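Below: one structure in structure tokens.
What you see is the complex with one protein chain gone and the rest in place.
Labels run A, B and C following the written order; every chain starts at residue 1.
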Amino acid sequence: MDRIGKPELAGLFQRLREVFSQQREALIALDGKVGDSDLGITMNKGFIAAHEAVLAQLAAGGTDGIGKPLQMAGMAIAKAAPSTMGTLTATGFMRGGKALLAAEAIGTAELAAFWRAYHDGVVERGKAKPGDKTLVDVLGPLLQSLEASAAAGLPLREALVQAEAVAAQALEATKTMTAQHGKAAVFREKSVGLQDAGATVGHLIIQAMRDHVVQAHEGQS
Amino acid sequence: MDRIGKPELAGLFQRLREVFSQQREALIALDGKVGDSDLGITMNKGFIAAHEAVLAQLAAGGTDGIGKPLQMAGMAIAKAAPSTMGTLTATGFMRGGKALLAAEAIGTAELAAFWRAYHDGVVERGKAKPGDKTLVDVLGPLLQSLEASAAAGLPLREALVQAEAVAAQALEATKTMTAQHGKAAVFREKSVGLQDAGATVGHLIIQAMRDHVVQAHEGQS
Amino acid sequence: MKKFLNEPEAFVDEMLEGIYAAHPQQLTYVADDKRCLVSVARQPGKVGLATGGGSGHLPLFLGYVGRGMLDGCAVGGVFQSPSAQQMFEVTKAIDQGAGVLYIYGNYTGDILNFDMATELAEMENIRVLSVVGNDDVASSVQGEEHKRRGVAGIFFVYKAAGAAAEEGMSLDEVTRVADKARLATRTMGVALSSCIVPEVGHATFSIGEREMEIGMGIHGEPGIRRGPLLPADAVVDEMLKPILAELQLGQGSEVAVLVNGLGGTPQEELYVMYRRIHQVLGGQGVQVAQVHVGEFATAMEMAGASISLIKLDDELKRLITAPADTPFFRQHPQAGR
Partner (left out) sequence: MKKFLNEPEAFVDEMLEGIYAAHPQQLTYVADDKRCLVSVARQPGKVGLATGGGSGHLPLFLGYVGRGMLDGCAVGGVFQSPSAQQMFEVTKAIDQGAGVLYIYGNYTGDILNFDMATELAEMENIRVLSVVGNDDVASSVQGEEHKRRGVAGIFFVYKAAGAAAEEGMSLDEVTRVADKARLATRTMGVALSSCIVPEVGHATFSIGEREMEIGMGIHGEPGIRRGPLLPADAVVDEMLKPILAELQLGQGSEVAVLVNGLGGTPQEELYVMYRRIHQVLGGQGVQVAQVHVGEFATAMEMAGASISLIKLDDELKRLITAPADTPFFRQHPQAGR
């Protein structure tokens, strides 16, 4: 699979829903260390709503591009999970979807455009800088990797494998940072050594995208 | 010692104070089973106040009979311990003291008169009947014993030894009764098998009187 | 013992110092004794209303001293009766020549002392009557109502009697009203955790992590049954059952409702309970004229709640909805629900 077509969004969001259902307790625990333990709950809710919104949008048919269901997913997350990460994730999907309103399917270039808009939306709303130990610290490297892959004309599968690896590394790097935003910020030094919870969500999303494409690919070959 | 004179009240109330200080936790525990755990606290407070009131009354001198300091003890208990047992004990000492206003010292006849008034005051105020599992179930037998001793002309020491024994037995008998009054009443059947807390206080008072007289006697002999 | 206190022995007096410091325009004390609390305002000719009882139940008892409710309160130690002398001092201070009504809960210690205080007051030619709250349906069976404890429902008795006195009714009339309110009120409680008496220093009773006790009293007196904590709706249904039966509520009856937290239960949960009460009453065609949800009669930090209903006639409705302004309870004119 070199492109994610509109109908395949159902499977992708099904996977995202499953991932955040499986990761519910782990994210609760992670957010519990320097936060309020809600991340697992909100992400779980958010991606249930996102999956259902995507299904509804696909069922409605219509000739919209692939961006529309992504926007709808974002709006559903905004409604179902209005926490920090919920709102940022919602903003990400709404902006990313908007960038792909005219696109038919997602190839490497479209994926880079999606994550560019996603990243910029999150930064605009949350005002976090690189190194602040947030989601942005995964989104930045992830985006650079995808833009490089797009420039190099890499197929979607390779681009995602690389991007996931970069995101995993970037996630690991958040351990050395000191939290500057949200609930974790008050823990200051205590947050050092811990992996950022929001960044973990960022990584899980790209990981799910990679797994979706890789698996579909394996199914094909 | 065949009579308790006015100056010896200081020692008697010192002893009562000590008894209720020592029995504090035991009475808390006893009242805790079918009550509110306050009995040890209130009796402790009550007899500290009674001792001090008696000392003050004795220090003031005056030619009053032995009843006056006993009344003052009762009033002090009323103020310091306005619980059920505090108020009943206060009523007992006030009424008992009133009965001895003209007496110079306490012999067997005076002791019987004291406890007659004590008993009647408690019954008038609390309206408990024999068998209701209250203080009254010790006061009744105790009084009968003392009145019999007085009629028989027994010396104070013997009268007290007998009265204490009767009270101890009567206290034991409360175990078979079902509580009808106060906080214990709601426990009904659960109260069966347990020794009544208020009756225990009645027994402790007569026991302290006996010990006071017996010990003074041994000191003399 | 997780409490904000200094010396446990000083707890009640320090609390009272805080009360007087916070409400100097409304509350003061007499006889040089902080535990003899009276309203600053005196209304000449008005029947005096006094209450009294142990501390540890705020807003009970002293919190309802103020305009439209009570005139004075004798304050006891935690879960302890105040003394007869203290009650008598309050009585003397609030009597305006029209006599004084005592409204208090059915506890032996309080009864003994209020009886003594009545004798003291009568010696000074102050006419005193008493109404003894016994709203707790869990504390004794029907036919033995005189053995029942007084709990949160006494709030309605204070409110009705207070408004009646404010209207200028005589002592006998105010007493009639108070007694009518008492007879029309029923309460049922449920406890989830124990309280701690400061001077005792440990929990009054123990209860399992997933247990509740239906019918428990506000000092931890035993209830009707202990069992696994049920869903809120089931708990409410069980609590309402005897209340509805005894008050003989039906189509067209009108009530006021009090959902009372015992001290450790969040208000959110009380509203979850009220939701169910409202459903059940609505289902039976019972009209709700007024609702109070919050803390009205607590047991220190006990987790738990009680539900009180008062069946209203026109007179009680008028009095219950009349304005009031006390440190712990304020109701604007024309306060419906």
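As a convention for this text, a contact is a pair of C-beta atoms (placed from the backbone, for glycine too) under 8 Å apart; a residue touches a chain by one contact, two chains touch by 3 or more.
Since the structure is predicted, the reported quantities are computational estimates derived from the model, not experimental observations.
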Visible partners of the omitted chain are A, C
Check the options C:Glu9, C:Asp233, C:Glu254 or C:Glu315 and report the residue that touches the missing chain.
C:Asp233
Of the listed residues C:Glu14, C:Glu167 or C:Glu315, which contacts the missing chain in the full complex?
C:Glu14
Going by the contact rule already stated, which one of A:Gln23, A:Gln71 or A:Thr84 would touch the omitted chain in the full complex?
A:Thr84
Contacts of chain C with the missing chain: which residues?
2-7, 11-12, 14-19, 21-25, 55-56, 58-59, 192-193, 209-210, 229, 231-233, 235, 263-275, 278, 291, 293-295, 298, 300-301, 303, 305, 325, 328, 330-332, 336-337
Where does chain A touch the missing chain, residue by residue?
28, 32, 36-38, 41-42, 78-79, 82-84, 86-88, 91, 125-126, 181-183, 185-187, 190
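In this text, only the chains that are shown with their structure count from here on.
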Using mean CA coordinates as chain centres, what's the chain A-chain B distance in Å?
80
